[in-house]
Each structure stands twice: as C-alpha cells, then as structure tokens.
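Heads up, the thing below is written out as structure tokens.
Shown here: the complex without one of its protein chains, the others still in place.
What follows is subunit A.
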C-alpha cells in the first residue's frame, strides 16, 4: 500500500493520467479560447502554457474575401490529429494537449484552429505548439477554399514555406 501511495503521488503517475487529457475535436461550431485556456490551467504540476489560434484573414493576394470553406476527410481527420498528438508526446514532455479544428464555412476574422499545450517549462511548450502546427499543416487532411466577394472560389495551394517548416522536425 505504501508503494502504491508513492506511485500515486509521483510525477510519473500524473503523466500517466495526463495521457487521458488530450482534447481533440473537429467541429463546425466556434470555440471559446478562455474556456480552452482554463482547461489547460488544470494540468497537474505544469508551469507553462503555450497556445496558438488561427483566424480567417480578410485578404488573399490583395483580394477581399467573403470567407473560406474547410473541407476534410471525416473518417481520417480525427485519427490524423490523434497520431499528431501522440508524436508530439513522444518528442516533448507534455501535460495537457488541446487541438480544435473547425470545418465548413467561415467568415473573415472567425477562428479556425486552436492548439494549446502545457509543460513544466516554457521551451517544451513553445516547441510542442510549433511542432503541432507545422505537422498539422503537412499531414492532416484539411483543405481551404477561399470565397471571393464576386462569388468565385479558389482552392488554396500548399505553400513551400509550410513544407520547409514541417521538414525541419
């Protein structure tokens, strides 16, 4: 019993528990950053939170956008995000991890994606957040279409800079 109590108090045990606090969602509805942040603050023993929020820009190549549409591969997207989080956990010592990605039609300034991680110290949290976004932009089956104010639509081309960002990991 004494050994069990020691294990339960140990950081290792809390890390085991932390595996269960991944929060992954692919959804049409908006998310509340304050609520996401408050969940991350509950991570046991961690001293750093880093979050990223992506929003819809109102301009693309100088043209004003009416909004964007995000298509995905429903049977695969959640699985790809789960693999992404598992890869991040194998590289960095993390407490809580949250990834929320929206799909469907979004207007300018709407929120697209939230990534948040906790760790004991800031460097792992910064690096893990960057890793998650860089690899998400290479490996998770989501595609943006930009809708212009004249009613025309155009699929966004993958950027070389994003490929390079993912390749550095």
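Note that a residue touches a chain if its C-beta (ideal position, glycine included) is under 8 Å from a C-beta of that chain, and two chains touch if they have at least 3 such contacts; residues count from 1.
Quick note on the criterion: contacts and distances are computed from a predicted model.
Participant: From the list "Molybdopterin synthase sulfur carrier subunit", "ABC transporter", "L-lactate dehydrogenase complex protein LldF" or "Cytochrome c biogenesis protein CcmF", give the UniProt name belonging to the chain omitted from this structure.
Facilitator: "Molybdopterin synthase sulfur carrier subunit"
Participant: Pick from A:75, A:90 or A:161: which residue touches the chain that isn't shown?
Facilitator: Considering the complete complex, A:75 is the one touching the chain left out.
Participant: Extract the touching residues of subunit A with respect to the undisplayed chain.
Facilitator: 54, 70-73, 75-76, 79-80, 83, 101, 112-113, 133, 136-145, 155-158
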